[in-house]
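Note that one protein chain is taken out, while the other chains of the complex remain in position.
Take a look at subunit A:
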Amino acid sequence: MEASKVIHAIYTDDDVLMSAVKTVKAEKHHIEEIYTPFPVHGLDKAMGLAPTRLAITAFLYGCVGISVATLMMNFIMIEDWPQDIGGKPSFSYLENMPAFVPIMFELTVFFAAHLMVITFYLRSRMWPFKKAENPDPRTTDDHFLMEIAVHNNEESLTNLLKDTGAVEINIVDKDEDAH
């Protein structure tokens, strides 16, 4: 259920932001989003975000990479045309494996790295010509913005955020198209 109205609380210091997040969480308000100009250490933990599973995908992609390398080299060098090249034993994959290890290693890294990056782009919805979803341009420079949905509790929420040290509080109609 998307709220039509949201509250934007703006902070100018990451320490103040961190304590504000803790207060807001303690009051059981749901934080929609936080915009910061740089990574704030511990913010994800304070917000209670689930840990990323990107590393697990990278491991699986690496497994795909090493399989591709093994199957490819086994087919080309051992099964399809087992030539004698400089006396290297091409009777079985294992016998000639040391020569394939550099390729197996590189393809593992290649698949793990690139597919993980692409996964990251897809999951975080980033691509060229994508419209920026920035509610306030100052959040890329030196301001921090916390977005909380409003459910007929404008006043209490405003007061709470004021107390946490917000320098500016705006209530805005959420533009659904921006997402």
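Following the convention adopted for this analysis, a contact is a pair of C-beta atoms (placed from the backbone, for glycine too) under 8 Å apart; a residue touches a chain by one contact, two chains touch by 3 or more; residues count from 1.
Rule of thumb we're sticking to: contacts and distances are computed from a predicted model.
Think of the chain that is not pictured: of "Quinol:cytochrome c oxidoreductase quinone-binding subunit 2", "CoA-transferase", "1,2-phenylacetyl-CoA epoxidase subunit B" or "Light-independent protochlorophyllide reductase subunit N", UniProt labels it "Quinol:cytochrome c oxidoreductase quinone-binding subunit 2". Considering A:I76, A:V101, A:L122 or A:V172, the position touching the chain not shown turns out to be A:V101 (whole complex).
The missing chain lies against subunit A, touching residues 55, 59, 87, 98-99, 101.
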